[in-house]
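Written below as C-alpha cells is the structure these notes are about.
Removed: one protein chain of the complex. Kept in place: all other protein chains.
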Amino acid sequence: MPSLGADMEHGKVVEWLVKPGDYVHRGDLVAEVDTEKTVMEIESFEEGVVAEYLVDLGETVPVGTPIARVTGTPADVPVEVAAPDGGAVERAVAAEPAVESEPTVSAGPAVAAEPAVAAEPVAAVAVGHADAPVEHPAVAPPIRHLAHRLGIEVDGLHGTGRHGAVTRADVEAAAERLHRAAESVAPTVAARPAAATGAGRVRSSPRARRLAVELGVDLATVEGTGPGGAVTEADLHRNAASRPVPAAEAAPAPHAEPEPTHVGEAGPGRHPRSSGAAETSETGAAPDGSSAAQRVASLRRAIGSLMSRSKREIPHYYLSTTIDLGAALDWMRGANAGRPLAERLVPAALLLAASARAARDVPEMNGFFVDGEFRQSEAVHLGVAVALRGGGLVAPAIHDADRLEPDEVMAALRDLVARARAGRLRRAEMADPTITVTNLGELGVESVFGVIYAPQVALVGFGRVVERPWAENGLLGVRPVVTTTLSADHRVSDGLRGGRFLARVDELLQRPEEL
Amino acid sequence: MTPPMTAEERAALIAARPDRTLDLLRQMLRVRRLEERCVELYSASKIRGFLHVYIGEEAVAAGVMSVLGPDDAVVATYREHGHALLRGVPASAIMAEMYGHAEGCCRGRGGSMHLFDAGTRFYGGNAIVAGGLPLAVGLALADKMLGRDRVTACFFGEGAMAEGEFHESLNLAALWDLPVLFCCENNLYAMGTALERSESQTDLALKAAAYEVASWAVDGMDVLAVEEAARRAVDAVRSGGGPHFLEFRTYRFRAHSMFDPERYREKAEVEHWMERDPIASLKVELEASGHLDEAVWASLSREVDAEVDAAVEFAEAGTLEPVAELARFVHSERGTP
C-alpha cells in the first residue's frame, strides 16, 4: 500500500486494474485505492507478472502493506536466489515504508528491486515496538495531582502499578517517607539549605504564602519541597501536622457541638459556636503543660481555619466612616479628672460602649447566621478582639455590653485583656459573642476591615485616634477622629442598614454623657 | 507567440550543434529520472511532506538554465527539483534534502518545496505562489544599484499571475527598469483550477505586456524553442533592456502533488499532451537526424540512472541533523553578516 500523503496511514483497494497473470510495467496503474480522503489510482514501481493479490477488495491495511505479488520474468530471476519451492521470486508491488531500525525487514531504496525474502506485514514489526520499555513511569492525572498536593516529585518515583505505573499507594508511601525525613531534620531547621532567592526571602508558592499568613506560620520554619526548595501548600499542611500538639487540640472537630462547659455559663439557648475558637479557648487550662509556642501555633491554626471558613462562606461587605471624637474625648477627660490611673477610661471603652448600643439599635448586626437563616440575638455580647503576646488573636465577649456604663465596659475590658493574655479565658466568653469589635488603634493602624467571626454577622473596626483637619459649618478646625469600619454579612443586611449602624455609632459618640 | 521553427530550421539548428542539443536531451532526462524516483520514494514513505514533480515540463528549465551564466540568480517555485538540478545543485544534495537529512542542501530544514543553494545563486524553493517575484525584483535592484551585469531568472506558474505580488513585481521591475527575466510556466492548471477559470485575460504575454514589459509566448514543450527565446531575452535583459516576460506553454503529465486524484482534467487531455513529450520528441528528432542511436541513448540513460542511484544512495546513507541543532539558522550566527 503506497503512501500518497504524509497524513495517509491506511488505505483499501476498491478496484483492481490488473489481474493475476497480467504483465505490468513500471508506472502502470494497478489499482484504485480509497485513502479516506479520496480515491486514487496507484502505479507499480515493478515490472513483471502479477502472481496474486495479497489483500481483499475493501480491506483496510496500513501503508507499507504488500497488496499484490509480482513475479519477475524468468529471464530476470537469478537461479541461485530462486525460492526453494520452485516459485518465482516475489516482489512487493508497493515498497515498504522505511523501518530503518528493524533488521528483519530490509529497508532502503533497493527494497522493491531486491527479492523480498519475506513479505511480512509491517504491522507486525510495529507491534514489537509497542512493548518497548517506557522511560518515564506512567502517571495518571489524579495521581499526579495527589503527588503535587503532597509535594512529591512523581518523576523520581518507582511505580509498582501495571507497566511500572505510579499508583496512589506509591505516592502516599513517598509522602510518608518525606514526612519522616522532615521530622528527623526538624531540629536542624536552621541549617537547611537556603530556600531563599534573596536576602531573607523564603521561596514559596504564592498560595503557600497566603496560607502561611492565615495560619500564622513563619515560612522560614517550614521545609520546602517544591521547585528549588520552595514551600508549597502541602509543606505547610505537613508542617502543621507534624508538630506535636496538646492532646486537647489534637483532633479538631470542625462541626462538633461545643462540649458542655464546666464553667457552666453556656446554658441552653446559647448558640453553638464555631468549632475552632471554641476548641482552643481552653488553652490556658491545657493540662499537659505544652509550651507557649505550641499553644500559639495551635491557636493560629484554629484562627486560620475559622477565618478561612468565614471568608469562604460569608459574602462580606465593607463600610467606612470617619467619626469626630472631639465631644467623646472632652467628656472622657472630664470623667477621668481626679481618678487614679488604674480607674481611668480609655477611648476604647467609649467606642465599645457605643458599638454595643448601636448593635442593640440596629439588630441586623447582632446575632448569628445558621442553617441558612439569620437569628437575631436579644442580648448584645460584644466580642473584643485581643491580640496575644507572641501571636494569635482571641475575641472573648463582654456580656450584655449594651447595658453597661462606660466604666463597666472599661473594667470588663481590662479583665478580659488580662485573662486573655494569661490564657485564662472562660469557655462561655469565647463561645457567645453576638458581634465583635476589633481595635487596632494602638498599633497605629488607621483603618481595619476585618473578617467576620462566623456565625456572627458583623465586625466593627476602629483605627487609631488621630488629629485631622475637620470642616464643620464652613469652619475648619483640628479634631480627634477615628476611622470606623463595618464588615457585615450581605445575607443578613445591606449597605443601608450597615450605614445606619455606623451612623448610630457616630451619634452615640457625639453624646457620650448618654452612654 | 514566437513563430514555431520550420522543420528545416530545426534540422539546421541541430546539425549546427549536435552536442549541445544532445546535452539538452540529457538535462531533460536527468530531471525526468530524478522525478520518477522521487515519486517512487514518496510512495515508499522515504520522502514526506508535499511532493510536486516537474515531469512533462522539463524543457522549460532545461532551455532557460542553459543560457544563464554562473553569476546570474534563479528564483523558483515549489516544483523546483529540476530547476535546482539544472542550475547545478548536486542531485545528491537535493535527494538528501528530501530525505530530511543533514547532508541535504538545506540541512533538512527545507524539504522538497524549499531547495536553496548559495553556491549557484539558487534562491529557492518558494512555496507561496508569487511570493518569489518580489525577491527577484529586489535581487535585480541590488544588481542594478551595484552596477553588476547580472540577470535574475524568476520562475512561476500561471496561477501566480492572479496574485497581487505578480502585478506589483512587474510594475516595479518595469518602473525601475530592472534586469529580471520573468518565466511563466503555464501548465494550464493552478492546482486544479484551469486557466480560463482563473484569468480574465488568458493570453498571459498580453497581460504582462500591459506593464510595458517585453513579453513573448513560447512553446514550452520544445526545448529548442525555449532555449532560443530564453537566449534572446537574457541577452536583452543583460544588456540593459529591462525586464522581460516569457510565457512557456507547457503541461505537467502527473498530478499536481502526490495526493491529487485529478478530477479536474480529462485523461484524453493528458494523453494528448503526452504525445508532445519534450524528451521523446527531441529523441526522435535526434535519431532522425542521425545524431542519436540506441547505443548512445542506452549510455545516456545509464549515466543518468547512475546519477540518480548515487543520489539515492547518498541520501540513504545520510544522517539526521542532531535535534540539538534545531534552533540554528533562526538568526545568523555572530560574525556571519
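Chains: A and B, in written order; residue numbering restarts at 1 for each.
We take it that a residue touches a chain if its C-beta (ideal position, glycine included) is under 8 Å from a C-beta of that chain, and two chains touch if they have at least 3 such contacts.
The rule is short, and it goes like this: contacts and distances are computed from a predicted model.
According to UniProt, the chain absent from the figure is "Alpha-ketoacid dehydrogenase subunit beta", selected among "Integral membrane protein", "Putative spermidine/putrescine transport system permease protein", "Alpha-ketoacid dehydrogenase subunit beta" or "Negative regulatory protein YxlE". The residue touching the chain not shown here, chosen from B:36, B:168 or B:287, is B:168.
Residue-wise, the contact with the chain that is not shown comes from A:205, picked out of A:35, A:205 or A:355. Across A:144, A:237, A:311 or A:344, the residue that sits in touch with the chain not pictured is A:311.
Across the entire complex, the residue among B:14, B:74, B:91 or B:106 in touch with the chain not shown is B:106. Mapped onto chain A, the footprint of the missing chain covers residues 197-198, 201, 203-206, 209-210, 213, 226-228, 230, 311, 316-320, 448-451, 485, 487. Taking the whole complex into account, chain B touches the unshown chain at residues 73, 104-110, 114, 116-118, 123-126, 128, 131, 133-143, 145-146, 164-165, 168-169, 171-172, 175, 328-333, 336-337.
The definition used in the following text is that only the chains that are shown with their structure count from here on.
The centroid of the Cα atoms in chain A and the matching centroid in chain B are 63 Å apart. On the chain B side of its complex with chain A, the touching residues are 36-37, 40-46, 48-50, 258-259, 261, 312-313, 316.
Put simply, chain A touches chain B in their complex at residues 2-6, 8, 27, 35, 37-42, 45, 63-64, 94-98, 108-109, 111-112.
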